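Down below is the structure, laid out as structure tokens.
Here the complex is missing one protein chain, while the rest keep their positions.
Think of it as A and B in the order they're written, each chain with its own count starting at 1.
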Amino acid sequence: MTTVPAGPRTNERTVRGAPDRRGVSMPRVLSAEWTKLTSVRSNAWLALGTVVAAAGTAHALGLFVRPGDGRSGSWVVTSGFVLAQLGFLVLGALVGAGEYTTGTARTTFATVPRRLPVLAAQVLVTAAAAFAVALVALGASVLATAPARSGDAPALDLSVPGASRALLGFAVACVAVALLGTGLGALLRRPADALVVGVLLTSVGDHVLAANPGLVTDTVRAFLPSSGARLVQDDAALAALDATTLGPRLGAWGGGGVAAAWVVVVLVAAAYRLRRHDVR
Amino acid sequence: MIEVEALTKRYGSTAAVDGLTFAARPGMVTGFLGPNGAGKSTTMRVVVGLERPTSGTATVDGRRYADLPAPLHAVGVMLDARSVHPGRTAYAHLVAMAKTHGIGRARVREVIAQTGLEPAAHRRAGTFSLGMSQRLGIAGALLGDPATLILDEPVNGLDPDGVLWVRRLVRELADEGRTVLLSSHLMHELALCADRVVIIGRGRLLADASVREIADRSERAGVVRVRTTDPEPLARELLAAGAQVTPQKGGVLHVRAVTVEDVGTAALRCGATVLELGTESGSLEEAYLKLTGDAVEYRAAGGVR
Partner (left out) sequence: MSAAATAPHAARTASNVRSGPTVARVAAAEWTKLTSLRSAWWTAAVTVLVGGAITYLSARASSVDPGFEPLDSLTAGLVLAQVGPLVLGVLVGAGEFRTGAFRSTFTTVPRRWPVLVAQTLAVAAFALVTGVLTTAAGVVGILPSAMSRGMTVDLTADGGPGMLLGMVLFLVGMALLGLALGALLRRTVPALVTALLLVLVLPIVLMLASDPLVGGGDAATMAAAADAPATTVVGTLGVLLPGAAGSLMTTSASAGGMEGAPDLGPVGGGLVLATWVLVLLAAAALRLRTRDVR
């Protein structure tokens, strides 16, 4: 408070250990969070399970596609999203809340007492990991649906309007779900709570509301994070969705915008709690 | 240098720490002592910024912990041995910590060797015994080669070898000019390695003094103990010389208000055969119990008044 010299740091003590004593910086925290993510074996199993879930679901659903269904080739490939998003949600929730349930938070936030860089790093690390896993899942889904394509299912034709957007959208939507999980985890600080809320927001809520179509329910549906799933649909499927809704029509990217807004709001709330509240 | 000033931390209506002021200085091991629930861990958590004080301040080297540019180099912290993800290896845990400050892997291996963790470094922390977790916690505290160390009950769960090692380690760290704040609920543990002791009870400061000074507050401090074959004549002789005498079992007398020399000459005068003679050094444990006991009594009495 009083005697700390400003300006160039005086060498109060001989430097004994590491030569570089500059302290905490964003790239360093990022690197630490990446180590934390990759050093827990269950995360690797989770990633593998997510890829298998995506490819397995796509494979199985592909077998049920008949020519007259009006499903496109991209629909078959990305159909694993409905199941795989649970894996991404768990991944995010574990990154966000795992700190608190395992007590690692004490170490982490004593090491980086400004706290917010940790959350930012967790967001970036989760996004990177989720994106990578989503790409692998997408590739695996393409391979897994090959038998279906040689049967009744339509070929994966990127010239179909919106097909390439749907494939890219798969990865983007997966990242969004993972980040929602991270935000909910950091906000609620318990993985179980984050999971239940996340599942309700990303799939069940939409499902419940869909059973009671109406102006109010369709409007609410449009503004749930589950709208992010619109990213994995091609133009024809989106048109069909928009034709049946009584609520707002979100268009090609509107669903992604809604999901992104949720991610931002939840993360801001988590950041607020992190700044304001004690860590135990 | 850790300075805590008028620190208060409340949870709802209960005050875990209540107007606490003390300092831990460089080159010294400062023992932080109090019964369970006295507020030691809360104070330490406030010092390292995990919890916000309700009022008052806690600073390290004159700054709030959160304002330190390189906290790991300034302060090494071990709060709870189980502050590790059970699925992560000890090595990965330390590497992740090290990366936040750009510390290299060589230093991680160094602290692993220093804390005797090599055989377990690549095992998942969830499989560790309490002693192993404790060593991992200490390794994390040493990682940044900090000028200040805050260790919460570091000997908890360690085997006798480990206890000796921790005592020697904190001694060395203090001798190198570092500030060491070490909590315990065992007085005799601190008596062996601390220079100064801060005692708290119910969140309030009870004593802040050197180990010697605390011992002098013991009931038995300044008592001369003499064992003789003839306690009765000696006791009479001593009483006549103005001493206070408390007879004990086995021909032992506890004598107050006179010196060892006075007791010796009194024995010579009355012809008592002296088998043992010496001053009782005050027991820290007793002094501690007296202090904390007083605190409890004070609270109870205050309630009645």
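Keep in mind that, in the parts below, a contact is a pair of C-beta atoms (placed from the backbone, for glycine too) under 8 Å apart; a residue touches a chain by one contact, two chains touch by 3 or more.
In this text the structure is predicted, and so the values were computed from the model without any measurement.
Novice: Which of the displayed chains are touched by the chain that has been omitted?
Specialist: Hidden chain contacts in the full assembly come out as A.
Novice: Specify the residue from the set A:T35, A:T57 or A:T145 that touches the hidden chain.
Specialist: Going through A:T35, A:T57 or A:T145 one by one, A:T57 is the residue touching the chain not shown.
Novice: Looking beyond the chains shown, say which of A:T108, A:T145, A:T182 or A:S203 touches the absent one.
Specialist: If we include the chain that is not displayed, A:S203 is the one touching it.
Novice: Of the listed residues A:V82, A:A120, A:L168 or A:A269, which contacts the missing chain in the full complex?
Specialist: Only one listed residue reaches the unshown chain, and that is A:V82.
Novice: Name, in rising order, the residues on subunit A that touch the hidden chain in the full complex.
Specialist: 57, 60-61, 64, 66, 68-71, 75, 79, 82-83, 86, 90, 93-94, 191-192, 195-196, 199-200, 203-205, 207-208, 210-214, 216-217, 233, 236-238, 240-241, 244
Keep this in mind: only the chains that are shown with their structure count from here on.
Novice: State the interface residues of subunit B toward subunit A in the complex, per the touch definition above.
Specialist: For this pair, the touching residues of subunit B are 45, 48-52, 59, 61-63, 65-66, 68-73, 77, 79-80, 82-89, 92-93, 95-104, 107, 110, 124, 140, 144-145, 147, 177.
Novice: In the complex of these two chains, what residues of subunit A are touching subunit B?
Specialist: Residues 1-4, 12-13, 16-18, 20-25, 28-29, 31-33, 35-36, 39-42, 98, 102-107, 109-114, 278-280 of subunit A touch subunit B in their complex.
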